[in-house]
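What follows is a short report on a single structure.
Then we have chain A:
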Amino acid sequence: MAKTVVQEFTKGLWAEIPPFRLVLGLCPVLAVTKTVENGVGMGIATTFVLVCSNILISLLRNVIPKNVRIACFIVVIATFVIVVELVMQAFAYPLFLKLGIFIPLIVVNCIVLGRAEAFAAKNGVVSSFADGLGIGIGFTLSLTALSIFREVLGSGTFTIPISSVSVPVFGPSFQPFNFLVEAPGAFVCLGLMLCVMNMLGKK
Partner candidate 1 sequence: MIKRPFFGLARPSLKHPVVVNREQDSVEEIPLPQKVTLFLSPHIKIDDIILRAGDKVITGQRLKLTGDGKDYLISTATGTITGISEYTGYLGQTCQAVSIEAAGDDQWDDEFNERGKTTSPENALEFFNYLPGNPDFQSLLSFQPPVNTIIINGIDKDLLIATNQLVFKTETESLIEGIEHLKKITRASSLFITVPSDLTAEAEKTGVPVHAVNPVYPNILPEIITKNILGRAVPPGKRCEEMGVGFINAEAVVSLTRAFAEGKIPVDKIVTVINKDYIPVNIRARIGTPVKDILKALNIETEHGDQIVLGGPMTGTAIYSEDMPVSPDTDAIMVLDKKRIVLGSGSHCINCGECVRACPARVPVNMLVRLLENGLYEEAAEQYDLLSCIECGLCSYVCVARIPVFHYIMLGKYEFSRIQSAEESNA
Partner candidate 2 sequence: MGDYILLAVSCIFVNNILLIQYLGNCPFLGVSKKMETATGMAMAVVFVLVLAGAITWVVNHLLLKPFGVEYLRTLAFILVIASLVQFVELFLKKSIPALYAGLGIFLPLITTNCAVMGVCLINIKEEYSFMQALIASLTYAIGFGLALILFAGVRERILLARVPKPLQDTSIGLVGAGMMSLAFFAFKGMV
């Protein structure tokens, strides 16, 4: 039972990597992976919220009464989401525009609340931090992978995060497979990636 902090961290990277293993938090995964930049940005924002809320909830876990815990968790999470929202507006405004409604919606991302409920509310600060960071990085990795796949094949470009520069990957004769950047393509890509993950085996 006693897992080390390192284990708590690494499980998020493979064994419990969201959204592939824990099929949660799908909406942002589908919506913001059109370009690599968006994917990475969303991942980092979520990771920030995840880590902060995990820490805080873990600290407060003995103060919060059981029957209003969800409401309290939500307040904590929402607070950090707004922090992210404000900070992003101030320092990465173009990205904020692209991610749009999905930044405030981090608050209802099942992963964040799920970790708060399932992990942080039961464990100490250090493991909660490790757990949050691991899951967050795992989430970011998944988003990145999916967005690379979608952008490179779907638009033929690669948008470098932060700099917002789109680099064409293929020659001019390449006919981008636009389907992948459309909504249905997002579903199909994610479905197929899940399949690949299943084939690679659990744990």
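Candidate entries met the following condition: all candidates are chains of the complex that A comes from, given by their letters.
In this section, contacts are C-beta pairs under 8 Å (C-beta built on N, C-alpha and C of every residue); 3 or more make two chains touch, one makes a residue touch a chain; residues count from 1.
These numbers come from a predicted model, not from an experiment.
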Checklist entry - Among 1 or 2, which touches chain A when you look at the whole complex? => result 2
Item to check | chain A - residues contacting candidate 2, complex | outcome: 23-27, 30-31, 70-71, 74-75, 77-79, 81-82, 85-86, 101, 104-105, 107-110, 113, 182-188, 190-192, 194-196, 198-199
